[in-house]
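Every protein chain of the complex appears in place save one, which is left out.
Should a chain be cited, it is by its letter among A, B and C, assigned in written order, with residues numbered from 1 in that chain.
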Amino acid sequence: MVETFKALGDKLSNWGRWGVDDQKGTLNLITAEMVRAASGSIRSGKVFELSLPLGHDGPQRGGHGRFNPQHSMSVLPGEFATPDGLVVTDDVLILPLQCATQWDSLAHVGYDDKFYNDVTASESVTARFGASRNSIDAVLPGAVGRGVLLDIARLRGVEWIRAQDDPIGPEELERAEAEQGVRVGAGDILLVRTGWRRKAIVEGWSKEWITVNPGLGLDCAEWLCEREVSVLAADNWGVEVQPSRTDGAYLPLHCVMLRDVGMMFGEMFDLEDLAADCLDDGQWDFFFSAPPLRVVGAVGSPVAPIAVK
Amino acid sequence: MVETFKALGDKLSNWGRWGVDDQKGTLNLITAEMVRAASGSIRSGKVFELSLPLGHDGPQRGGHGRFNPQHSMSVLPGEFATPDGLVVTDDVLILPLQCATQWDSLAHVGYDDKFYNDVTASESVTARFGASRNSIDAVLPGAVGRGVLLDIARLRGVEWIRAQDDPIGPEELERAEAEQGVRVGAGDILLVRTGWRRKAIVEGWSKEWITVNPGLGLDCAEWLCEREVSVLAADNWGVEVQPSRTDGAYLPLHCVMLRDVGMMFGEMFDLEDLAADCLDDGQWDFFFSAPPLRVVGAVGSPVAPIAVK
Amino acid sequence: MVETFKALGDKLSNWGRWGVDDQKGTLNLITAEMVRAASGSIRSGKVFELSLPLGHDGPQRGGHGRFNPQHSMSVLPGEFATPDGLVVTDDVLILPLQCATQWDSLAHVGYDDKFYNDVTASESVTARFGASRNSIDAVLPGAVGRGVLLDIARLRGVEWIRAQDDPIGPEELERAEAEQGVRVGAGDILLVRTGWRRKAIVEGWSKEWITVNPGLGLDCAEWLCEREVSVLAADNWGVEVQPSRTDGAYLPLHCVMLRDVGMMFGEMFDLEDLAADCLDDGQWDFFFSAPPLRVVGAVGSPVAPIAVK
Partner (left out) sequence: MVETFKALGDKLSNWGRWGVDDQKGTLNLITAEMVRAASGSIRSGKVFELSLPLGHDGPQRGGHGRFNPQHSMSVLPGEFATPDGLVVTDDVLILPLQCATQWDSLAHVGYDDKFYNDVTASESVTARFGASRNSIDAVLPGAVGRGVLLDIARLRGVEWIRAQDDPIGPEELERAEAEQGVRVGAGDILLVRTGWRRKAIVEGWSKEWITVNPGLGLDCAEWLCEREVSVLAADNWGVEVQPSRTDGAYLPLHCVMLRDVGMMFGEMFDLEDLAADCLDDGQWDFFFSAPPLRVVGAVGSPVAPIAVK
């Protein structure tokens, strides 16, 4: 029920915890000491980049504000010619900031006209200036620290979890920890693999892919807070299971985590190669870095996340 | 003279060094072992993000393909309303890929109709598909490893070097090394501070700022190769001194380094806070990560570089 | 004073005159019979097109939402090649709808949270859907009928009126009528030439050009209503004199005419050739047509107006 998630949000609220002007939310959980310690997860020096291609062959289906990026060349070879034979090219991109691999800022989802830290939604975001509070450029450098991958698709023994399957709950996250021999701790950046990216590789993009997805249930909210996770990302567009299993609530986990807890979500991360490597060497943690672009007033940002093992 | 830089390019050429199909150039110099070793530069866990704001108050002056980014909201609070009180926002960005802090791909600059590794420029880049070779998405994860900052403005004792001042030469880079107690080595990511970003902070953006800049002279090319630098970035739009001091050559260092050597340039990095901190603690190296966006066929990419000390 | 224009707006209000759902305002004044009669103004068959070029060399100076159009090619010759030798090209345009020659819709300017015909501004325009009332696509085919040109710059004997010169008042419009031997009547489309376009031809675009302009004073409002003008256009960006001569009011003539009277304004029309021809043959009226693009929910539209004599 709607009351359920709002009560939960109230219970888990971090409003004021890092000051009334705070815009970083649970990113504050990452201390310099944690970043330093995370460098210890770099053991072999392998680097994994976790983004989807930004091109017109992407997951979006069109419609207002949700299209695949449009790339165009503004200068081609030979068009800016100087006597020394110089060749220069240049290009322009049009992209919905959340069209592919991306961060939700804390100004992306809220409820009852509030975003994180008591910011009034309707007053803080305008067509003219974007978000004046909780925008993505307020969190730079963003999530840099220790990352942990939990591979739930593998735990269930499936290529990918289906949208209609049981949502991922806290006990399943803990079973994955036990199975993988890793523990999610304070300040950690948690990556959850549902296999939904794998589905797109096998079947191609589809209306189903971008309309529903497997993911975390609302009952993960408390667990994420107890473990003091700093940010959460997944290999699908919604992170939380879609459609929601909470009656009358469309994005209840977003609502609680982004608005009340102050935790950013990362979406459409490509975890395939990283997961394969982790399975191979049994190391499921890594140094992680995924700064958003410093887009002034933006409510989301494309990102090229990296995991270094 | 034009012949000068072409002869130099021929001498320093890395074409074929990493295979005839290679598109990564000197990024190949960074080994996994170097990445692992670079983790040792993380001592305190401080994170610096090095990008300029992406907004309409930026360095560009307009004109074809070179404008400041345009951000627009596609959904504002209250516009996607559901009975549970959900608030959702969404936004779109239009940006020239090289309008602010960015990477030049190896398909951005060449000469005599060739890009790095014998790629024919006029055949490899089209309006329809962008760059089919040497595009920015071919280098992912890009520059991740040990970064070193050389602060030449500080070495000269000026707030910023003027465009008409002497170009930065190899001996000056070595004096900076000696002064700072750091040495640029194989696979290192070299950041050079000219103070040009500082000028913009003090004076605001101007036509001068984006038209000329202080920077490296052509005689740095050989030194960069000897030291086996992997990529080079600076705090201005051109990296190399503009206008060029090589008669008849517009971008001779770009030409040699991008086309012949295969070294990407990073431009308009904001090195102010990082330089201040390095001066403070005397540590001029750090773990560096700056993956470009995975824009299919793009010749450049905005980037949010981070340095972790 | 502010009260002045609001009282005037109240006096001249056409709200409800053409029904509570009307979105066309004074365009309703143009009857089919008037269109038929306007065909009589076609005497020689000469056609004049009145738009500025849409390119990056335009009047805008950059900044949020007010930049010159950006045109890019998405397919160039040779890129979509078929065995029969076919050549195809394609292109994309990014344009602020009011960046050059354009119509203000009745959802573009209002005051006290109201647009024409008692539409609540804050409720009727959203980032998601644009204007749900009074949008430009609601007025199609727009202004088609008899046009009349009054050349005030010529009347004053100047190349162009300066922004600081006296605003154009109703008596001056009547002097122009007398001088030119033409009379503005019911349903007419009135074009006023201030010479401001001429200034740009002579001096180039400038910050001054797009910041201030000569134009009509607030005292023209009543006259425009008495004459039953259908729409008003001028050769500058503001139609009315800028800065306003009404204390505390920024765009008082817009406020009264668009919001209360329901009269669309056309801006940045190029009247140079038409004016020269009218002077030459002494015919100052013509068949006029300037349909906006049918952009769903737009508050303005670029236009290519034609006058046929």
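Just so we're on the same page, a contact is a pair of C-beta atoms (placed from the backbone, for glycine too) under 8 Å apart; a residue touches a chain by one contact, two chains touch by 3 or more.
Quick caveat: nothing in here was measured; it's all calculated off a predicted structure.
Asks: Of the residues listed, A:L12, A:I42 or A:I94, which one is in contact with the missing chain?
Replies: With A:L12, A:I42 or A:I94 as choices, the missing chain is touched by A:I94.
Asks: Among the options B:R36, B:R61 or B:R128, which residue touches the chain absent from this view?
Replies: Final answer for the missing-chain contact: B:R128.
Asks: Determine which one of C:T26, C:Q98 or C:T194 touches the chain that has been left out.
Replies: C:Q98
Asks: Considering the entire assembly, which residues of chain A contact the chain that has been omitted?
Replies: On the chain A side, contact with the omitted chain comes from 56, 60-65, 67-68, 70-76, 79-80, 94, 126-129.
Asks: For chain B, which residues touch the unseen chain?
Replies: Touching the missing chain: residues 64-65, 70, 72-74, 76, 92, 94, 127-129.
Asks: Kindly note down the residues of chain C that lie in touch with the hidden chain.
Replies: Its contact residues with the unshown chain are 2, 5, 31-40, 42-49, 51-55, 57, 64-66, 69, 71-78, 82-98, 101, 107-115, 121-122, 124-127, 130-131, 137, 140-142, 144, 248-252, 255, 287, 289, 291-300, 302, 304-306, 308.
Following the convention adopted for this analysis, only the chains that are shown with their structure count from here on.
Asks: Comparing centres built from CA atoms, which chain ends up most distant from chain A?
Replies: C
Asks: Over half of the interface residue numbers used by both chain B and chain C, so same, or under half, so different?
Replies: Over half shared, hence same.
Asks: From the C-alpha centre of chain A to that of chain B, how far is it in Å?
Replies: 26
Asks: In angstrom, rounded to a whole number, how far apart do the mean CA points of chain A and chain C lie?
Replies: Result: the chain centres lie 46 Å from each other.
Asks: With chain centres defined as C-alpha means, what is the inter-centre distance between chain B and chain C in Å?
Replies: The mean C-alpha positions of chain B and chain C differ by 46 Å.
Asks: Would you pick out the residues of chain B that each touch at least 2 other chains?
Replies: 56, 64-65, 71-76, 94, 126-127
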